[in-house]
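Have a look at this one before I ask anything.
Every protein chain except one is present and positioned as in the full complex.
Up next, chain A:
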Amino acid sequence: MNYKERGSDKVFTMANNILLGILFLIVAYPLLYVISASLSDSNAIIQGRVKLFPVGFNLDGYKAVFSHGSIMTGFFNSFFYMTVGTLVNIILTIMIAYPLSRQKLIGKKVISLMLVFTIMFNAGLIPNYLLIDTLDLIDKRAVMIIPKALNVFNVMITITYFKTTIPKELLESARIDGCDDINFICKIVLPLSRPIIAVITLFYAVEHWNSFFDALIYLNSKSLLPLQIILRDILVQNLISLDMVSSIDPDTLQSSEKLAVLLKYSLIVVASAPLMVLYPFIQRHFVKGVMVGSVKG
């Protein structure tokens, strides 16, 4: 469009950009600070010399994180729960979402209603815990995967996506060629659904990677704990065992305390990195996948 900005529009644009800039800085500054602090000298952090960029650049915090036994165990456990869990999620989601997206399926309404109801009403903590106990899943790896095998909200998004992007004519012509439903899904629906699969992969992966409470109530064995529980001990409850710090600097208690400050920032970065890395790959599918799905799902 070609037109000249008038005076009042210039003021508007400026005010608009200033407001946008302020909002952006408020969101971005803490992120930048965490990264800078994680790369700084621990003395500089404590004395408040880190404001924007790293001061006294070093990687001690990261060394401490990667040489810490339970952090690494937690990291690999979380990675396992995330990959296996997400795979299960995706398969089950497609298995129910595709049939429910088909127009003429008898009983579709009843099943959809059954699903939607679970979004609005749930039994609560204790009945769920008793069920897990009855199923003998307490303190097993499976408890991090099976009870979360499906997320109804994601199913709804996927249904809407299928409904709006897979043309009926495609199914009809496939039928004429003698294609059955399962073949149709594998050979036609799935290749056409990359955006939505990318998006729900991200949603499920985030859910698994960040899940904390299930692990808190259902897991006891140290060897099974996901990263988030270890993070809570270190970041929130301040339980940093000295043995892990001493491997780097055995000198004094004071210096290990200093390292503990640094380690927290490095840990925040390391714990968040996997999803941040995943996100840009999926972002380009985002608008297509999410918007088509969630508007009036």
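Observations
We take it that contacts are C-beta pairs under 8 Å (C-beta built on N, C-alpha and C of every residue); 3 or more make two chains touch, one makes a residue touch a chain; residues count from 1.
Please note the rule applied: contacts and distances are computed from a predicted model.
Missing chain, UniProt protein name: "Sugar ABC transporter permease", from among "Sugar ABC transporter permease", "FAD/NAD(P)-binding oxidoreductase", "Phosphate transport regulator" or "4Fe-4S dicluster domain-containing protein". The hidden chain makes contact, of the residues A:Thr13, A:Ser67 or A:Thr164, with A:Thr13.
If you put the missing chain back, the residues of chain A touching it would be 1, 3, 6, 8-9, 12-13, 16-17, 19-20, 23-24, 26-28, 30-31, 33-34, 37, 45-46, 48, 50, 92-93, 95-96, 98-100, 102, 104-106, 111, 114-116, 118, 120-131, 146-147, 149-150, 152, 155, 180-182, 185, 206, 209-210, 212-213, 217, 228, 231-232, 234-236, 261, 264-265, 267-268, 271-272, 275-276, 279-280, 283, 286-287, 290-291, 294-296.
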